[in-house]
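As structure tokens, the structure follows; a few thoughts come after it.
With one protein chain withheld, the remaining protein chains of the complex are depicted in position.
Each chain gets a letter, A and B, in the order it is written, and its residues are counted from 1.
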Amino acid sequence: MTDLPHSKPSSIAHGEKEHEMVGGFTRRKVLAGAAAATAAMSVGAVDGSARAQTRQDMVAFVLLSSALTGIAEVKLAPGFDLAKSEPGSDPVDVKQEYFNWVNKRRPAALKRLLQIAADSQKLSAADRAQAIIDKVQATPDTKYLARGIVLMWYLGAWYDPDNLRALAELQNPPANAFKFEVISPKAYPGMGFTGGAGSPHGIQRNAVRLLVASAKRSH
Amino acid sequence: MAAESCVEYDVAIVGAGFAGALIANELGKAGKKVVILEAGDRVPPNINDYMKRFYMATAKVPESPYTPEVFDTAGNLTDPGKVNAGRPTVLSLLPKGGFGDWTDPKQSYLIQKGPRPFASTYDRVAGGTQHWLGTCLRFVPADFKMKTNYPSVPQFVDWPIGYDDLNDWYGKAEEELGVSADLEEQKYVGIHFPVNYKYPMPKIPSSLVDVAVADSLKSLTEDETKFLEMERPPTQIRVRNLPAARNSQPYRNRRACAGNTNCIPICPIQAKYDPTITLNDATNTGFVEIMDRTVASDIVVGENGRISQINFIRYAGPKTSGCVKAKIYVIAANGIETPRLLLMSRNGGRTVNGVANSSDMVGRNLMDHPYYVAWGLTPTPVYPYRGPLITSGIGDLCDGPFRAKRGAFRVDIGNEGWNFVVGGDPNVTTLDFVNGLNRSKVNGGQEALFGKKLVETLNDKFTHQFRVGFLVEQTPDLENRVTLSELLNDGLGLPRPEISYDLSDYTRQGIVAAYRMKNLLFRKMGVNEFTEKVAKNEPTRFDELIDDKIVTLSYIGAGHIMGTCRMGARKDNSVVNSFQQSWDHDNLYLVGSSTFPTGATANPTLTIVALSLRTADKILREDLR
Partner (left out) sequence: MVAVINFDARTEFGFRSVEWEATRVGDVIGAKSWWRAKGRFSASAFASRAARHKRPRTRAIVHAAGHGTRQKFSTVKPTAVTPSIHIARRRRGRTAPSRPLSVGARGIRGGITVMRNHSFAAVAVLGLVGALGSFHSSQAQAPAQPAKPLGQPCNLMSDLVQADPRSPKPAEPPRLTPIDATTKNLILNSGLPCQETVTGDGPDKTKTPLEHRQRGFDFHSWLTFIALNSPADGRGIDQSMPNTKTKWEDRANFKQLLDVMLPGGAASEWTDKKRPPPGCKSQFDANPDMMVIEMIEETFNQPFKTGPLIDQQGNYALFDILMNRQMFDYIKKHKLYSKTEQLSAASSNLRIDFPAGTNPPDGQVEGGDPGGIIIKVSWKILDSDAEKRKFHTVDALVSMPRHDPNTEPQCLRKTLGLIGFHVMHKTKSRLQWIWTSFEHVDNVPEQKEIDTRKLKPSYSFYNPRCNAATCRVNQTPPRPWDPAPSLGLKFHSPFKSQIVRVTPLTDDTKKMNTQFQGILKGTVWENYMQLSTQWPSDFRCAGKQVSDPKPELAPNTDLEKEPDMNCAPAPTYLANSTLETYSQGDVPLASSSCMACHGNATSYQLAPPDANPKTKFFNQSDFTFMLEKAR
């Protein structure tokens, strides 16, 4: 997918990457990660205990989510590019919605999870996922928040980590431990990142398609 | 209500569902002035609100997109005693003592007297029970003559008309709704069509699940199928695509099905027909008006035995009362609300048993299609969720010598994995594998997974999920009935419906046969069954001796409410004649599936529509000439 009309055929290639200007123009590099990291983006309505989110936070959130869910980063966040510290921008941007949601409810545990993901950035892709999975399970608050994040991506629904813990650990959990909240109409269909193209019953159909697709595409 | 202050129309219709909308439209097209009194909310300009309510609902039950709200702000089931125009919800069919207790009138709109729960629900909005799937099957000819064909079953009666009386009306119904089907495929068990008949649209393609089921039933031995007690044990059982009011092509300015797998409760692109379409056509004639949030409360019988007016209560704003006078009255309020209204109308003691009830049949013979459902994992992927919720089924087993002894069944091949079962997949299975639980029963090891392992495991499960459903024929039993509660009212102070309901032995044996069929099917498909063991406190459970073993079975409701104002040839044992006209009051028509004297196995909607069009034609030809 070339943006520009005069790109050479070879640079069109696989279409996954955005193309830089070619031809007679000055070659320009997309913003270096360093510059990008300092650009702070505010998150929207959050309570006092949450801090502003940086670009690096979102990159970490995507890495974390991908490792935990088993779904490729670029599927969760179209346009994601680790090398360029680009968290990706897509029209639905459900990752931002999820980030805000979690940040509002479990800012401290989220912070720790993001740190785990950030620390693993330097590992190879093959090792990173397992490293993150291992580390998040070290303490209950990160472990169950991690599970909650996975459920958000798969189901568009929030299962409170305390409820998850009760269900997992107690012999007779209270009945309302199975309670969940739908995050939003945008989150509900098709795991959100297909631009709402999934069916409203939703993830089912896209879950199947995308699960199959991502299972076959090792990352 | 003072007669002078009543509004006046040619025809007054109670209920803006399938029957009410279609009759209103036929009359409006002919220039007759019609008013529809609709108890619920009006037709909205778009489905944004319905869809949003559906998306945000944590329980995606059939009622979830529509008002009235299923839950109140505290998260409890809305107290039906406080709702102006309430209706049942599947969430109030749960065991005694807990959430959704089926016997708790603060949670259940229907006052369920038992012994078993009546498990079907309906909507109460303009458009009626628009959460339907869309299936449009014709009854087979044998279905109309159950007494003649199976005299050994005492409950059965014959319909006063037969398949041939309805053949043309079925065709008009199919055109009106926009039914997609393959003609040749629908010629089974005696179903025939006029020469040169064409369905409006070609069939929706079979799903991959359908193909898997069909393949497994292609070569059977007589030994395997003799339990069915058909004329001859079949060596092949055909899977046929279901005719459905679902566009396979653009039709009447509506889009074609895009496989959103969301038919129940709402099609996001309106590729499935729903009565708001006809309501819009009807009001567009300029002769039909809909009064929404208007609950008919009393049918007034005049001195000459004819209906003189219908009183109503409006709650659009502060509650007001009113009345309507018309030449013809049509009650189209569904199989529970129609008898309820008739029974409520006592006319100061002149109709102490209710209006139109000289036969004492009003409210009696309440039937459903008890629905037996089973599920499992297929050996190879079948990729559910592609296409409509259900595309095909097995109808060939709906008639045969067995019917002298047990109810027939029809098979629904589910295309939506385990969405309908285990408490609502994919949530349940996903939660199992993320949090190390086993509510779905597929996570025996209670593994809690992350990452690639999680994806692969879920992938493996979802692509193999399969569920099958059986609609079982129920006998019309006099004691299965709708009556009025003497103590409990709705938010308008009107008595709530009381339901007495049981399954006859004939019906239960039908479920047993369905169980056996399921075993055959699962064995031939190699399905690893995961149907939940029925809980001890499950209100719909019952035990049967099958092949010398006690098997516990249960049922749910198909949403098909029939029989409570049945049609017949004589006024002493039926409520209406074949035109759905009351024997007792010439200018009163009772329409909808409440007039079905027997229920067979086909979904009732197409027959409702055919009968409605036939009734509208009669009204125009004779009553309003």
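Throughout what follows, a contact is a pair of C-beta atoms (placed from the backbone, for glycine too) under 8 Å apart; a residue touches a chain by one contact, two chains touch by 3 or more.
Values in this document were obtained by computation on a predicted structure and should not be read as measured data.
The chain that is not drawn here is touched, among residues B:S219, B:N284 or B:T320, by B:N284. Of the candidate positions B:P205, B:G400 or B:G424, contact with the unshown chain belongs to B:P205. The set of subunit B residues touching the chain not shown comprises 45-48, 50-52, 55, 202, 205-206, 208, 211, 249-250, 253-256, 258, 260, 268-270, 280, 283-286, 381, 383. Take subunit A: the residues that touch the chain left off the picture are 1-6, 8, 12, 15-18, 21, 23-26, 28, 30-31, 35, 39, 78-79, 86, 89-92, 185-186, 188-189, 193-197, 200, 209, 212-213, 216.
The rule is short, and it goes like this: only the chains that are shown with their structure count from here on.
Averaged C-alpha coordinates give centres for subunit A and subunit B that are 42 Å from one another.
In the complex of the two chains, the subunit B residues touching subunit A come out as 51-52, 54-58, 60, 98-99, 259-262, 268, 383-386, 416-417, 419, 425-427, 430-431, 434-437, 448, 450-456, 458-459, 462-463.
Note for the complex: subunit A touches subunit B at residues 67-71, 129-130, 133, 136, 146-147, 150-151, 154-155, 157, 159, 164, 167-168, 175, 179-182, 184-185, 188-189, 199-201, 203-205, 207-208, 211-212, 214-215, 218.
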